[in-house]
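Once you've had a glance at the structure underneath, I'll fire off some questions.
Removed from the display is one protein chain of the complex; every other protein chain stays in position.
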Amino acid sequence: MIGAALAVLARDLRLALRRPGQVLQPLAFFAVVTVLFPLGYTPELDKLRQIAPGVLWVAALLASLLSLESLFREDAQDGTLEQILLAGQPLAALALAKTAAHWLLTGLPLTLMAPMLGIALGVPASAMPGILSSLALGTVTLSLVGAVGAALTLGVRRGGVLLGLLTLPLTVPTLVFGARATELAIAGEGPSGALYLLAALAVLAVTLAPLAVAAALRIGSE
Amino acid sequence: MIGAALAVLARDLRLALRRPGQVLQPLAFFAVVTVLFPLGYTPELDKLRQIAPGVLWVAALLASLLSLESLFREDAQDGTLEQILLAGQPLAALALAKTAAHWLLTGLPLTLMAPMLGIALGVPASAMPGILSSLALGTVTLSLVGAVGAALTLGVRRGGVLLGLLTLPLTVPTLVFGARATELAIAGEGPSGALYLLAALAVLAVTLAPLAVAAALRIGSE
Amino acid sequence: MFAGLRFAVSAGLCLQVVGDNGAGKTTLLRTLAGLLEPDEGEVRWNGQRVETRSLEFQREFVYLGHQPPLKDDLTGRENLRFGLALRGTAPAGDAGRAIDAALAEVGATALGDRLVRSLSTGQRRRIALAALRLTAARIWLLDEPVTNLDAAGQAVVASMVASQLDAGGIVVAATHQDLGLAPARCPQLVLGRRA
Amino acid sequence: MFAGLRFAVSAGLCLQVVGDNGAGKTTLLRTLAGLLEPDEGEVRWNGQRVETRSLEFQREFVYLGHQPPLKDDLTGRENLRFGLALRGTAPAGDAGRAIDAALAEVGATALGDRLVRSLSTGQRRRIALAALRLTAARIWLLDEPVTNLDAAGQAVVASMVASQLDAGGIVVAATHQDLGLAPARCPQLVLGRRA
Partner (left out) sequence: MDWTWFHKFGSPPHVYRLAGTLTPWFAWPAGILIIAALYGGLVLAPPDYQQGDGFRIIYVHAPSAWLSTMVYAVMASAAAVGLIWRMKVAHAVAASCAGVGASFTAASLVTGMLWGEPMWGTWWVWDPRLVAQLVLLFLFLGYIGLRSAIDDLGRADRASAVLAIVGVVNLPIIRYSVEWWNSIHQTPSVMKMDRPSMPMDMLAPLLMMLLGFTLFFVAVLLVRLRAEVLRRERGAAWVKEVVS
């Protein structure tokens, strides 16, 4: 089981790395979205600093969501998803492996990139540790919740799209706590309360989401 | 030629109505982003009113982009894109028809929905005509520019993120003028200067984008 | 890919392209259809060199690849109607009548009002054959037309090809299975395997 | 969909499921593989009723559908290696050696290091056959295994099926084309067409 999960993880990483530069794309996307907000608002750093938490988190959510869209779709289309479903291995473990690959390729780089974008929004250097840890935790949850949505949207016939839509609101708590943690970090207050909540959400997601993904994948493949 | 373009338009609309979930997705996204943003910021309407132009436009831009990803992908996968390429009809006209369908299904509903969200952000009713017209014009350009990106990224893995990276920089002018028009409308000043510019951009896009899309589709189908 | 390949097909004739897997049958058909750009070489039509991508030439042929070009979320009938409108070839008389006739010919009358999504592989191919029948194109480029078809379906393909030839059309078909036509009507073009 | 269908296959035997397009061959295979849930009915294995979706039963069979389950952006060899790791069936001895042997058996040695994206339809199917060969599963569920294969490829399928049967395996194949096996070894199950 662990071997199979590692095989799935390794395969997804290999597929992503096959095209140099592709790993950078979510990063670049994250950067572009972050740049868009000031363009629609104002160039003044004082004002930008206030909206920085919202901007960073919405951008992270989008980058994560957009890249999740194809998480299972490609496998479903080329038939390898059926191969995975029928591998005789616990499906939840394989689903977790796929999500882990996604996080390594998207959530982690996004987190590491956030400080640079923070600077452009006038965020003080002292806030960076808080921002880094909140994003690291939050993107885990985003990847997992998004994976549930991606799995649900596979079974179009069964109204999967509508169900997939429902997962968007599920990311609201992550967004709220994440933005709150960032805000506290910028204000120089300790963000640890919000961080605990984010961590709790992540733990909850790691435990439950793979089961939901596995169930959704089975339904979607019928 | 016009018959064929209308056939493409009608087909895409019909397909969308078969799957209402897909039509609602960009709308729900637009609403969620707009509503989430204040959550990470402040409940004070005075402050929200200031960021309303940026929030509305960035949300509209992203919602439009999100739905563009599948504009040509599905047709490419089920082989109907080849059928369209080989129809013996001017490809640019058919591409324009597909983009028009996209606008009717995304840009138009987004525009109509904007006043509701505007109210939630404290935008005065007097600003609605300006907001409506700026979004109506701007989303036309967004759909067209996005279609170029979608055609270019056809057949590319993780195309969604790459699409964002290619398209968003090109949409900066629309975003700037659109947000500016909205801002002027909220401030009670006449937004017509910005609206003219938006209209000019839309005209430019309608003339040039279909050609670029047609070229990109031919390249992508090889 | 191919060097020194040269062939001509005239009206009322079929050309059966055969060759091992990977010999280049699909590549040849897609090149003829203008979906691939040839590095070298030319296609002549009525003695004149044609640009395979020109709209005029496109109206002369129809290409049916490995995969039936159908929208899953439309019914068979809706797919056929779209194909007609797209190519702008209004059939003589009523479109609905023509579609019914084409469906009957391929033995898919009962399937026309079902969503394509719910059809079996062979049933989809039948709908695609009906679409082929509805186009007014003279040249048919068919890649593996009998795949996944049962015996009745294969007979349908054979009779469709025969009647197209009778009407002075041209059929170029790549296939591993026999089409069931008289060899004189359907000479073979054998592509050699390269490595 | 099927009513009153009942059949048994024992070790060393093949079952060829035939029937018109839309008769339900694919549906039957997918139900056996647990990809579809049967409304009624049961599957017994060694006389015991089995849950087709249980992991233990999944390890007993392998399902090869209409479409070869391969990643376009991996080479054939990488795809095979992934298949091995996924099912957790380390072959006796060196994995690389086993993969080479399987590729040689299906006549695709030269294709193993090419990206699947660049293979022709028949070449892909060969890689998928090699993957089948590498699994240790006893039961093979094959949907149209000879589609798109040239004569040599069809012979490969026949000999693979024969050797699997010799080894005491079971093969259930849905197909319109003949598999080229002795009828005694491969009885037919004919599914009736329903409208």
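The letters A, B, C and D name the chains in turn, as written, and every chain counts its residues from 1.
Throughout what follows, a residue touches a chain if its C-beta (ideal position, glycine included) is under 8 Å from a C-beta of that chain, and two chains touch if they have at least 3 such contacts.
Note that the structure is a prediction, hence the values are computed from the model and not measured.
Summary of contacts with the chain left out: across D:L36, D:L115 or D:L189, the touching residue is D:L115.
Of the options B:V33, B:V140 or B:A212, the residue whose C-beta touches the omitted chain is B:A212. Taking the whole complex into account, chain B touches the unshown chain at residues 148, 152-153, 155-159, 162, 165-166, 168-170, 172-173, 176-177, 180, 197, 201, 204, 208, 212, 215-216, 219-220, 222.
Those residues of chain A that touch the chain absent from the view are 19-22, 24-25, 28, 31-32, 35, 38-39, 42-45, 48, 119-120, 122.
Criterion: only the chains that are shown with their structure count from here on.
If you average the CA atoms of chain C and of chain D, the two centres end up 30 Å from each other.
Measuring from the averaged C-alpha position of chain B to that of chain C gives a distance of 37 Å.
Shared contact sites, meaning residues of chain B that touch two or more other chains, fall at 19, 157. Counting partners per residue, chain C has no residue that reaches two or more other chains.
Under the contact rule defined at the top, the touching pairs of chains are A-B, A-D, B-C, C-D.
On the chain A side of its complex with chain B, the touching residues are 15-16, 19, 22, 25-26, 28-29, 32-33, 36-42, 47, 50-51, 53-54, 57-58, 62-63, 66-67, 69-70, 74, 77, 156, 159-162, 164-165, 168-169, 172, 175-176, 179-180, 182-183. On chain C, the positions that touch chain D within their shared complex are 19-22, 26, 66, 110-111, 119-123, 125-126, 144, 147-153, 176-177, 195. Every residue of chain B that touches chain C in the complex is listed here, in rising order: 1, 3-4, 6-8, 11, 14-15, 18-19, 78-80, 82-90, 218, 221-222.
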